[in-house]
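Heads up, one of the protein chains got dropped from this complex, but the rest are sitting where they should.
As written, the chain order gives the labels A, B and C, with residue 1 at the start of each chain.
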Amino acid sequence: MPFNAGFVNKKKIINDPVYGFLTIPHPLLFDLLQHPYFQRLRRIKQVGMTYQVYPGAMHSRYNHALGAMHLMQQAIQQLRGKGQEITEEEALGVLVAILLHDIGHGPFSHALEYLFIADVRHEEISLRMMEHINKEWNGQLDTAIAIFTNQYPKRFLHQLVSSQLDMDRLDYLTRDSFFTGVSEGVVSWDRIIHMLDVRNDNLVVEEKGIYSIEKFIVARRLMYWQVYLHKTVLAAEFRMMQIMRRARELATRGEKLFGTPELLYFLEAAPGRDAFEQDPSLIDRFAQLDDHDLFSAIKVWAKHPDFVLSQLCHGLMYRQLNRVSLQNEAFDAALIESLKEQIVQRYGVLPQEVGYFLQSGTVTNDAYLPEKDIILILRKDGSLKEVTELSDNFNLKALSQTVVKHYLSVPKEFSLKTGIQPANTWLFLK
Amino acid sequence: MPFNAGFVNKKKIINDPVYGFLTIPHPLLFDLLQHPYFQRLRRIKQVGMTYQVYPGAMHSRYNHALGAMHLMQQAIQQLRGKGQEITEEEALGVLVAILLHDIGHGPFSHALEYLFIADVRHEEISLRMMEHINKEWNGQLDTAIAIFTNQYPKRFLHQLVSSQLDMDRLDYLTRDSFFTGVSEGVVSWDRIIHMLDVRNDNLVVEEKGIYSIEKFIVARRLMYWQVYLHKTVLAAEFRMMQIMRRARELATRGEKLFGTPELLYFLEAAPGRDAFEQDPSLIDRFAQLDDHDLFSAIKVWAKHPDFVLSQLCHGLMYRQLNRVSLQNEAFDAALIESLKEQIVQRYGVLPQEVGYFLQSGTVTNDAYLPEKDIILILRKDGSLKEVTELSDNFNLKALSQTVVKHYLSVPKEFSLKTGIQPANTWLFLK
Amino acid sequence: MPFNAGFVNKKKIINDPVYGFLTIPHPLLFDLLQHPYFQRLRRIKQVGMTYQVYPGAMHSRYNHALGAMHLMQQAIQQLRGKGQEITEEEALGVLVAILLHDIGHGPFSHALEYLFIADVRHEEISLRMMEHINKEWNGQLDTAIAIFTNQYPKRFLHQLVSSQLDMDRLDYLTRDSFFTGVSEGVVSWDRIIHMLDVRNDNLVVEEKGIYSIEKFIVARRLMYWQVYLHKTVLAAEFRMMQIMRRARELATRGEKLFGTPELLYFLEAAPGRDAFEQDPSLIDRFAQLDDHDLFSAIKVWAKHPDFVLSQLCHGLMYRQLNRVSLQNEAFDAALIESLKEQIVQRYGVLPQEVGYFLQSGTVTNDAYLPEKDIILILRKDGSLKEVTELSDNFNLKALSQTVVKHYLSVPKEFSLKTGIQPANTWLFLK
Partner (left out) sequence: MPFNAGFVNKKKIINDPVYGFLTIPHPLLFDLLQHPYFQRLRRIKQVGMTYQVYPGAMHSRYNHALGAMHLMQQAIQQLRGKGQEITEEEALGVLVAILLHDIGHGPFSHALEYLFIADVRHEEISLRMMEHINKEWNGQLDTAIAIFTNQYPKRFLHQLVSSQLDMDRLDYLTRDSFFTGVSEGVVSWDRIIHMLDVRNDNLVVEEKGIYSIEKFIVARRLMYWQVYLHKTVLAAEFRMMQIMRRARELATRGEKLFGTPELLYFLEAAPGRDAFEQDPSLIDRFAQLDDHDLFSAIKVWAKHPDFVLSQLCHGLMYRQLNRVSLQNEAFDAALIESLKEQIVQRYGVLPQEVGYFLQSGTVTNDAYLPEKDIILILRKDGSLKEVTELSDNFNLKALSQTVVKHYLSVPKEFSLKTGIQPANTWLFLK
């Protein structure tokens, strides 16, 4: 069906708190919204456990996918307005690609990626889901898949879906900032999209937009430390991960656990890449999982006889989370050893079970990573420059290095002897 | 502990997308936030199935309770600024009362009220929960409970919690309008609170605020028809109710159903007023239920061998809801009879099971109901008038009558022969 | 030049606090923005003396004209999306028409209409200015003028420019509400535009938009009483009018006044319809006037030896305005007579000069006036109904009557003996 024709009289609109009205400009997009793979995104929170700190952050991956598609419509219109050719088929393809770019996320994906299907990244699951739908629907997603996998000749279409300045990032920063109430994460998506253009098949930003890019990068960094890597959010996500690890361990040992059949399948069978490659029904099973499976089980597990499982679950339900410390240097190995011993003694757990209660490692934050792909600025004389080279009075280079922080997550009752201040016991406040 | 003293150095703030920063001005309030009865509100959506039409409406009852408490702080400040005495103890009491006013809501409360505990209204459950906490905490909630139950001498404090212009309404209209994106439901809570005063122990509104009151009443009506009683929302909520009715019927018959232990308890035992009065553990059991129990079960029940249950659940999960029609007159009895027969034949269900698929009845909307309690306007000469008497050039009286509409909810495959237009099959759009 | 082509690479954007980015989609529109007739709108406040009550209301007619053009772009896109044909030429025409619809307004136009050019309405001046530009620019405004004067065959284009639901009203309510901070005046322009369609060459609103229309009408009424006809705004505008009347009287008598040459021309020559019809230079002279001419003169006139003029001007500069009373019934003639006598005695002015200090009369407010032109609702079955006939549960009829209020404006020092409360002496507050 031709894009935006024959369909015009039943163009659909959806209210969105962030942008006002969203329009669904093609029946294929509408049909995708109804697909069970997509509808499940309604039941998966966009930012996992973040609502423990920012109570407003209840929005779903469904909201984000629609929002990113809305921004893509604006981007298409801008680029066409600047004389860039985007055919109807390409427009539809890139809209489908952005709509489905995150379809493979499972519940609490950032915490639980690899847990339900070991060694398989969510992008692979997204692609597999697209391929399933494409097969059902006789190839209507061919162009979208080519764009998503960067095999489509016009490379800038892929960049709109996945790059430093893609519609995914513009929407999630805008949306997460909106729902958390962290107004400082706001990015000028409107202005940035107005500044986009294409040169040599690369997405570029007009020079006069350089301050907006700087601010976008600063806002992204701020959102990382203030929201995504907030200590209490980390504590809750680590906890979720340990709960599922413990449940899987018990389940694979043959212990009976409460849970929906699909959740129990993943815990008991613990599928990995082999199953992903060979079992065509795995995707459909995965598509049954959502936040409800996890939380309904965790509430029940809080009374399970296994001390480790019930302790972890009880703490998550009743906000007795670990204290997470972040610092620039690695934590002292002796300190960690001593804490582990205390945990073994106090809790009466086995040494190999200590990892359920104490976690350490690093988190990283790349506000802008030019090694991966770069932001190109289109100068007034037509030349192109990488953004950090141009920004002469602002050290964007400082932001283009990966920041690594070491974390240590320990139950609050164990004190760190290193003189670190006792954490604020008023957990959910910044 | 004296209000706002001793506590000042650890005053807590929470980000809220609607109002910016919320402050928790007293440790008792903070402790209440942490109570399991209150924390469960995080897992109960404020507007139930509304997200089926307005995808942004994922906010929880927790968000609303905090918001209403924030508005109460503004109201206290305003009234004190106008010379009305509100002692520290009263201020704390009215803040506790508004914070907990909805604590007794269960999951999908508007649809499922009376289902889990027959014949008991959520206000009674709220009160019971407050009393439990009060007992645990040695009477710290005495004043709050007196205000909540309108037994406190200063009656206007109760009116701030529950009346035509209470902080509950101001917050829920503001908040639901915000998260649905229905900008027309916005009310000027700020201006209305600035116009509040007290005369003869009654909450009154200064005369210059009369247009704001009119607009508040119009906005409330608009939210009813556009959001709370939206046809698709009704269809989803009726569906939820029928699912739980069917599950309870099967459970009481002895059929084995999947579900969390607490959900199964309520379905199997089907407690009513007697249990509510006599079983002190019932409240704690009830406090275990949230949206996750229901949805995790419904996903599983969609494959249950009982045709009625699986059909109802499948439809809810995959957006095959009934078509709901609304009209001013009652639906033709013969039409309803004919539809019931068709359902029996096509689905092969028993006549007494038809009610799971076809519902009819009335919904009502009182934008402003002066019979219940009135909005008093404080004139410049100091006299008081009921708002509809004053508003000479605007027929508020028209808005002060209960509007009754008849609904008929039938699976989409059955056509109404009365010439009613086929419903829009694009479900989630207005 | 074809619309939106050849121009695409230099499409211009302007920041607007209300809508974000405005786009100028055609060079003709851009050229019009630069025209001196249009640039002068930057120096004319949109809502005259309103900033005396709402200090934020400093926005200019230039801001409003751009905003209305922005909304027109949205409306064109919506109607085209619903299959309504609007050619490129028509689109440009209707954009030009809305951009220039208010170009004929002079400074403080609501107060001073007819004062500088007696008996000539601002719409006539707008048309004359368009015709001047059209002549200069070889007929490029032909279509726009035909639409503006309702002589273009597609009547709905005129309705977009001038009717109960035109882009003018949608923008001015939105904008005036925004800048005054009266959030209750907000209208859902976005939703209303999405609901527009055309039937039988009439602009119509889809039935599901009926609550938005009701709210639009209520908001409009609210803005009238709370902003446009606010007592202090009226007092300031009456004052401005009396100042100019007095200055014109002195000037025509041959008194020397300070003022820009153009202001003095209008005061001394006091042109009327004859001059408007016969003197081709009058429009250019008129186009020189703006708020600066008036205020720079008024500051100087505050020290003029003429008691009436200096008294009036001093009061305007130093916020000693009249008290305005509004009531449903006419003011008592004896009261007015007595006040006039007091003024003559206290001020020592001539009886025929009393009118400079005391004004009485009526103000009217038509929230929706179906006698003039009606709002048509497009029902789901395709039929059309006038909005008040459809709105069965809301008495829109109450809003469709002209409300007339009587005013009496008197210097604050003269007390009304009728028991009316002394006005609030804190002038600028509502």
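Of note:
Following the convention adopted for this analysis, a contact is a pair of C-beta atoms (placed from the backbone, for glycine too) under 8 Å apart; a residue touches a chain by one contact, two chains touch by 3 or more.
What you see is a predicted model, and the numbers here were worked out from it, not measured in a lab.
Of the listed residues A:Lys82, A:Arg155 or A:Lys215, the one in contact with the hidden chain in the full complex is A:Lys215.
From the options C:Asn202, C:Ser296 or C:Gln401, the residue with contact to the chain not on display is C:Ser296.
Checked against the hidden chain, the listed residues B:Asp31, B:Glu113 or B:Asp190 yield one contact partner: B:Asp190.
By the touch criterion stated above, the residues of chain B touching the omitted chain are 4, 8-9, 11, 13, 20-21, 81-83, 190-191, 194.
Panel shows chain C; residues 10, 12-18, 20-21, 30, 33-34, 36, 39, 42-43, 51, 54-56, 58-60, 62-63, 66, 178-183, 258, 260-261, 288, 290-293, 295-297, 299-300, 317-319, 426, 428-430 of it touch the chain omitted from the view.
Remark: the residues of chain A touching the chain excluded from display are 183-184, 186, 188, 190-191, 208, 211-212, 214-215, 218-219, 221-222, 225-226, 328, 380-381, 392-395, 397-399, 403, 421, 430.
What we mean here is this: only the chains that are shown with their structure count from here on.
Chain A and chain B have Cα centroids lying 32 Å from one another. Each chain gets one centre point, the mean of its Cα atoms, and the points for chain A and chain C are 50 Å apart.
Each of the following residues of chain C touches two or more other chains: 190-191.
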